[in-house]
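First comes the structure, then the notes that go with it.
Every protein chain except one is present and positioned as in the full complex.
Take a look at chain A:
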Amino acid sequence: MAGVSGLVRRPLQQVSGLLRRRFHQTAPAALQVTVREALNQGMDEELERDEKVFLLGEEVAQYDGAYKVSRGLWKKYGDKRIIDTPISEMGFAGIAVGAAMAGLRPICEFMTFNFSMQAIDQVINSAAKTYYMSAGFQPVPIVFRGPNGASAGVAAQHSQCFAAWYGHCPGLKVVSPWNSEDAKGLIKSAIRDNNPVVMLENELMYGVPFELPPEAQSKDFLIPIGKAKIERPGTHITVVAHSRPVGHCLEAATVLSKEGIECEVINMRTIRPMDIETIEASVMKTNHLITVEGGWPQFGVGAEICARIMEGPAFNFLDAPAVRVTGADVPMPYAKILEDNSVPQVKDIIFAIKKTLNV
């Protein structure tokens, strides 16, 4: 974990430029791209494709982004398309929604989603509900994006996961990428979507490289919003997660595979509208379910999945109650030992899987 935060802190040097140059050659082989680079590429491509798209937020322009996600964009597109705002979340979120109502396609960055709470009225009341309230007259084609959830040592006010909060609201679409392919495909879909989309990124994933398959290197590569992906097929248990915990689930699956337990790991990719069908089909095959998320347990993503499973055809296929693995039900503590135990770890996932399977 310390290594990843080190990556986050150190600015990328030549790598991003190099990759871009390679990218423009018709390279058939897969490419190593970090989540940060994937987001950058996705936004760059959409900014180029549609002049109505613009980015605003704190430090997005001249600082290259607080987490360097928008590196190089201001240099390329200038003041009109990449706008540094004052520290006025409620104000600039409202401004962004207004611009969207008037036909532009803003990307509104929150430095972290913790600060979106200052602007949440604009996200919910001005963005999410408007198309409905106007009976289909006024769309709001806006993307709210930024890092969400726990980081490393940033304490209670900077570590909250907002998946459940935003996922609760009709009118919003909410996506939660895990790897680079997710990040690129989802940001592009989000920008092209005519609805308000909340994209919950993860700071600890920004610096993590993944192989970007050839199809994901195309400028028209899109991941449909509302569709989950089976990252690892399996037969014994369905393991559903979103964002960084997807990686932990895959780790757990590798460990358990050695013991003869084959986990089917599902990467939700979208929180709302939730792809419950993929989860149901999987549960009907494996008969066991656990959900994994970084957010708090009460009224969370896992709680929603469990409720929907009970309401649908998959319930009768369960051989054991569904189990949730979540963050601990406390404000995030600072001390490392406490923080480590407040987020779902691989060992907690393995434990929950074995308990569910009764092994």
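The working rule: a residue touches a chain if its C-beta (ideal position, glycine included) is under 8 Å from a C-beta of that chain, and two chains touch if they have at least 3 such contacts; residues count from 1.
FYI, contacts and distances are computed from a predicted model.
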Name per UniProt, for the chain absent here [options: "Small ribosomal subunit protein uS7m", "Pyruvate dehydrogenase E1 component subunit alpha", "Serine/threonine-protein phosphatase 2A 55 kDa regulatory subunit B" or "Zinc finger protein GAI-ASSOCIATED FACTOR 1"]: "Pyruvate dehydrogenase E1 component subunit alpha"
Sole contact to the chain not displayed, among A:63, A:132 or A:299: A:63
Residue in contact with the excluded chain [from A:91, A:273 or A:312]: A:91
Residue, one of A:95, A:154, A:230 or A:320, that touches the chain absent here: A:154
Chain A residues touching the omitted chain (full complex): 2, 5, 9, 58-59, 62-63, 66, 84, 86-88, 90-91, 114-115, 117-118, 151-158, 297, 323-331, 333-338, 341-345, 348, 351-352, 355
